[in-house]
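Just one protein chain is left out here, and the rest sit where they should.
Coming up: chain A.
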Amino acid sequence: MIEPIVTFNDVHKSFGDVKVLKGIDLDIKPAEKVAIIGPSGSGKTTIIRMLMTLEQPTSGDIIVDGKNLWKMEKKGSMVDANEKHLRNVRGDIGMVFQHFNLFPHMTILENCMTAPIHVKNEDKSTAKQRSIEMLEKVGLGDKLDNYPSQLSGGQKQRVAMARALVMRPKVMLFDEVTSALDPELVGEVLEVIRDIAKEGEMAMILVTHEMDFALDVADKVLFLDEGVIAEQGTASEVIEHSTNERLQSFLHRFRS
């Protein structure tokens, strides 16, 4: 049996008194593509934000490649992870954000090069070459010296993907990456994600509202509702053949 690259064990998350996630159990295999769908406020984004260490779970364990993400061993007992431990474990994870979050003071090329050079201590020419290749792959080879403010939303999001990809993560997280885009720009971004997915090496977790896209790309779809995984299975099982009523009514709003 293949060891999962990511495991959630009974993960809960509350913001103040509001319980957002109420016990998430989840296994993601290496190279598996998982789409998380569900109504807004159901906690979809929180799941991947905890994995990226942007939010700390209230309880439960998240295991990444055999290592506990939020806890570490100290004198024989498990304590909250310190920054060093988090850095160590999250190196395997990359993320693309809804609002791109490109660094506005750097060119497109610098945006991609900076992390390999400073975080992974890659030498500058290698990092540059790999960044250029990656930017060419997302179709922005002619924009290397432009600043993010000079690009369209779709282009920015493609840069953000290149920037995450040059770090060679084992797990890549996509947080509603097309939600902030004008409708005519959504296609170009989804196209790039499809290409990345086809290469197959990375596990991908996509929080998305694009049902057809999820159906097409994902090996597994999770329907998150009121803080629990209400339904899961292959894309066609969940999106096309489920009898879950809340899922039906959720999907209905996309089909109308």
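Methods note: a residue touches a chain if its C-beta (ideal position, glycine included) is under 8 Å from a C-beta of that chain, and two chains touch if they have at least 3 such contacts; residues count from 1.
Throughout what follows, contacts and distances are computed from a predicted model.
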| item | value |
| --- | --- |
| Name under which UniProt lists the unshown chain, selected from "4-vinyl reductase", "MCP methyltransferase, CheR-type", "Ectoine/hydroxyectoine ABC transporter permease subunit EhuD" or "PQQ-dependent dehydrogenase, methanol/ethanol family" | "Ectoine/hydroxyectoine ABC transporter permease subunit EhuD" |
| Option touching the unshown chain, where A:K67, A:H99, A:K137 or A:R246 are the choices | A:H99 |
| Option touching the unshown chain, where A:A115, A:L144 or A:V228 are the choices | A:A115 |
| Those residues of chain A which, in the complete complex, touch the missing chain | 52-54, 83, 87, 90-91, 93-95, 97, 99-105, 114-115, 118-119, 146-147, 149-150, 163-164, 167 |
